[in-house]
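In this view, the complex is presented without one of its protein chains, the others remaining in place.
Lettered A, B and C in written order, each chain numbered from 1.
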Amino acid sequence: MPKLTMVQALNMALKQEMEKDDAVIVLGEDVGLDGGVFRVTDQLYQQFGENRVVDTPLAETAIVGMSIGMAIYGLKPVCEIQFSGFSYQNFHQIENHASRMRWRSQGRFGVPMVLRTPYGGGVRALEHHSESREAFWSHMPGLKMVIPSGPRNARALLVSAIRDPDPVIFYEAKALYRAFREEVPEEEETMPIGKSQIAREGNDLTMISYGAMTRPTMEAASELAEKDGVEAEVVDLLTLSPLDDDLFTESVKKTGKAMIIHEAPMSYGPGAEILARLVEKSFYYLEVPVERVTGFDIIIPLFNRENHYIPSVKRILRTARKMMDGMK
Amino acid sequence: MPKLTMVQALNMALKQEMEKDDAVIVLGEDVGLDGGVFRVTDQLYQQFGENRVVDTPLAETAIVGMSIGMAIYGLKPVCEIQFSGFSYQNFHQIENHASRMRWRSQGRFGVPMVLRTPYGGGVRALEHHSESREAFWSHMPGLKMVIPSGPRNARALLVSAIRDPDPVIFYEAKALYRAFREEVPEEEETMPIGKSQIAREGNDLTMISYGAMTRPTMEAASELAEKDGVEAEVVDLLTLSPLDDDLFTESVKKTGKAMIIHEAPMSYGPGAEILARLVEKSFYYLEVPVERVTGFDIIIPLFNRENHYIPSVKRILRTARKMMDGMK
Amino acid sequence: MPRSKIDIPCHVDYLSILDETGTVDKELEPDISDDFLLDIYKAMVLGRRFDERMLNLQRQGRIGTFPPITGQEAAQLGTVAHLRQSDWFVPSFREMVAEIWRGRAMETFLLYYSGYNEGVDIAEDQNNLPLSVPVGSQTLHAVGLAWAVRYRKKDDVAMTWFGDGATSEGDFHEAMNFAGVFRLPVIFVCQNNQWAISVPLSKQTRSKTLAQKALAYGFPGIQVDGNDVLAVYTAAKEAVERARAGDGPTMIECVTYRMMMHTTADDPKRYRSDEEVEGWRKKDPITRFEKYLIDKNLLEPKKIESVDQEVKEQIQQAVDKAEKLMKELGDPLDMFNHAYAQLPPHLEVQKAYLAKELAETMEKE
Partner (left out) sequence: MPRSKIDIPCHVDYLSILDETGTVDKELEPDISDDFLLDIYKAMVLGRRFDERMLNLQRQGRIGTFPPITGQEAAQLGTVAHLRQSDWFVPSFREMVAEIWRGRAMETFLLYYSGYNEGVDIAEDQNNLPLSVPVGSQTLHAVGLAWAVRYRKKDDVAMTWFGDGATSEGDFHEAMNFAGVFRLPVIFVCQNNQWAISVPLSKQTRSKTLAQKALAYGFPGIQVDGNDVLAVYTAAKEAVERARAGDGPTMIECVTYRMMMHTTADDPKRYRSDEEVEGWRKKDPITRFEKYLIDKNLLEPKKIESVDQEVKEQIQQAVDKAEKLMKELGDPLDMFNHAYAQLPPHLEVQKAYLAKELAETMEKE
């Protein structure tokens, strides 16, 4: 199995799906000759030509609006919005249309599109290039919101997203694009959308995270095991909507303690919903208050300070230890 | 004191602020001669002329983008987006600019604008005219998100919003526009943004709500008192962001039980954050799981079915009784 | 060439064939079969009468808010008449008679405007998008459909309707630009009815015509008398032919008038004069078309009456059918239908919650 970065794994998913199904069309700004500013669509233009890999004018609303039309027709557009910070330009096309066309047309027209977009900080980028606003999409009925945490699941989930009959918002953590490699099988591999996974097993504490934050969470869990003798169970959500609340509530029923880690601002962020589900489904198992380790409720600072904004291993550990100490 | 509907009270707030301060400008679609499709700006055009009450072309992004420019200059634009369902057209202007211009300019330029918009169901309207998506705005750092629940506080909060140095999203419940009258003093009255209030006192159960849902919540509380001998305390949030979590956590410390009522879809909705704060600040006082009575995670149906979507008195009561029964 | 004039293509035609008195310009008269002329005529009358009936029902509280189309029948039918079954129909919210032409059953309007989701009912073989409320936004879907059509090597077209107000939206701009860049088979039909709710065209744009906006995107725009069904038909014919031939998009500005209120929730007396409305009444698209058909010996007073009768019967049948359907439809649980291709677990839970609530209520009653 080749060892691939997440960029390469995503590229593989697109390439293979395009080879299999001529309804799959890639479109967006600079996705063609340039191969995308992060190179996720590298060489697709050369292989499939300009009718399959479409460089569009600079207009996010149109990219999404056109994708909706293409999807209604029966194609499977995979559009790229260059940075999630510019996906608010097309917010209304998703809220007003993509998420409800199936409902509005009483089942006549589905919108099997994928909106891929890089999100999150950690790559020393300019303003608007480091935000995490996955909560917006997660709150929209009719959408699916997927966030992989590494090359292998990124590839498998993107394939599933492309084949999904409903619109999928697919957030790619920039910080993971080239952070590490994983073995990714050449053969077809999919993963169910709407299912989380246990990234690490443990009985003492449940740590719930997703996307880029899965890594520092895993690191923190390792350190807890090594230094504190605490075995944390790490849940990697993978899909935020529909949210798989079975897996993490089961985990908490076992550990009695939960913390949630994300980059997005805390207030009204994804952690709130996870916390709410925990209370609704496993209240009587909770030994201590659920904790959230998240971005602050401010605009993420320019990159010189961003590592003080984004939850670090240290910050995760601090909270985890506080929770465990509270138990002594 | 005159007894006014919420529409009249809002109109009074605008009129009086415009009389006091020539920096206050009203703009939007049909706000001029027509007085707004709900008549909130009625007669302002006649009184203040087309330089103060500006009928704009049909373009929400421009209405907001232009308001941002006006506010940077030092004016106090109060723009109307005809229905909150069309405020996603201007989502990027709020996310990319209004909410962060003060921060981006390191304090040089504030954006003292108000975006008024009707939200919510219950008025037998067309598609896109009945949604509640206040969670979007509440999750954006740099904004304030205000939702009054009646004529008097609507008037006072709108005055405060206009005078606020930061951008305020001001959601007006359509269902309340003409639902009832309240005495509203002619004299200036403001209310602090960021403060909730106790709409009804009680020791048995805390019901947390805001906007249009405050009414059925109050009704349910009355019925609980009358029929069940249960005294519910009702918290009317008034501001969703910044969220006043002191008031409702204090209440829950007293009652030990909390339920949250809103029209917005449940998942990743405002209730999740309120629930999270309750857990973080009053976990050890919670006797039973916090309950959410909310809209479903689907597009609100066309009006024939909407009363089965929007939380009703009956539905609120059902949950409240379940919570109280659980205690017996 | 220091200060020189750039030679930009800036040609915009105005087309009028049947004048206000119903006199036809023989040279420009389009070649339309008698049957088809009568089909269009009947549809125009149907649209008018149905509008009146809906207004009536609305005033009686039997249906909710809706946007009347009176005055815009020619603009809608002259354009939609060119579409084949397989072409894509992408309406805004005021294309009632065009929707009927495309096969939408009349009773579905009554259901829709009574708040029944079942008011949208599109057969698998109908390439008709459901009506779209967010102004201007649907034009982009037409662009995507047209792109797909071409990708699949079909010669279908996508036709999309919108108002004068819609030309101010960013979505319109982006749709026009994409259509131009990709040279797509889209026809942009602007029903310039002079008003966007209370905002007159003069406050909407400083452009002399709306048609000329097409020039900014490198494709043709034409302005037509939108109350002259022959002119609209002719312009649309050219546009559709161009699109089918692979020669790209066209924008057609139909100059017409919104004779009624914006929607039944609106009171136009607040912002426009009766005189203005009366002035436009003289330009009625049906009266002049009737005159034309009489002159052509295709219509006589008795036939007019019989068309009217026939149409009214159809409408009555639709009303009856709708009222019957309303009694059968409306199961609240159906609100969960079509949220996704497959209902996800959390919605199963929520649906069960509602089912239980409904059952309990039943029990008590």
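Here are some notes:
The rule we apply is simple: contacts are C-beta pairs under 8 Å (C-beta built on N, C-alpha and C of every residue); 3 or more make two chains touch, one makes a residue touch a chain.
On a predicted model such as this, the values are computed, not experimentally measured, just so you know.
Note on the chain not shown: across the whole complex it touches A, B, C.
Interface note for the absent chain: among A:L4, A:L115, A:A175 or A:I299, the touching residue is A:I299. Taking the complete complex into account, A:S267 is the one of A:S84, A:S138, A:T217 or A:S267 that touches the chain left out. Within subunit A, the residues in touch with the undisplayed chain are 29-30, 32-35, 37, 55-59, 61-62, 85-86, 89, 124-129, 266-267, 296-299, 301-306, 308-309, 314-315, 318. Mapped onto subunit B, the footprint of the missing chain covers residues 25, 51, 56-57, 59, 61-62, 64-75, 77, 92-93, 96-97, 101-110, 141-142, 144, 165-166, 194, 242-243, 245. Counting the whole complex, the residues of subunit C in touch with the unshown chain are 1-6, 8-17, 25, 27-28, 168-174, 177, 180-181, 183, 203-209, 211-213, 215-219, 223.
In the analysis below, only the chains that are shown with their structure count from here on.
A simple rule picks the central chain: find each chain's mean C-alpha point, then take the one closest to the mean of all protein C-alpha atoms, which gives B.
Of all the chains, the one whose CA centre sits at the greatest distance from that of subunit C is A. Centroid to centroid, with C-alpha atoms defining each point, subunit B and subunit C lie 36 Å apart. Computed centre separation for the pair subunit A/subunit B is 30 angstrom, with centres defined by C-alpha atoms.
Computed from the mean C-alpha positions, the centre of subunit A lies at a distance of 40 Å from the centre of subunit C. Touching of two or more other chains is recorded for residues 92, 96, 103-104, 141-142, 243 of subunit A.
In subunit C, the residues that reach two or more other chains under the touch definition are 117, 133-134, 170-171, 339, 346-347.
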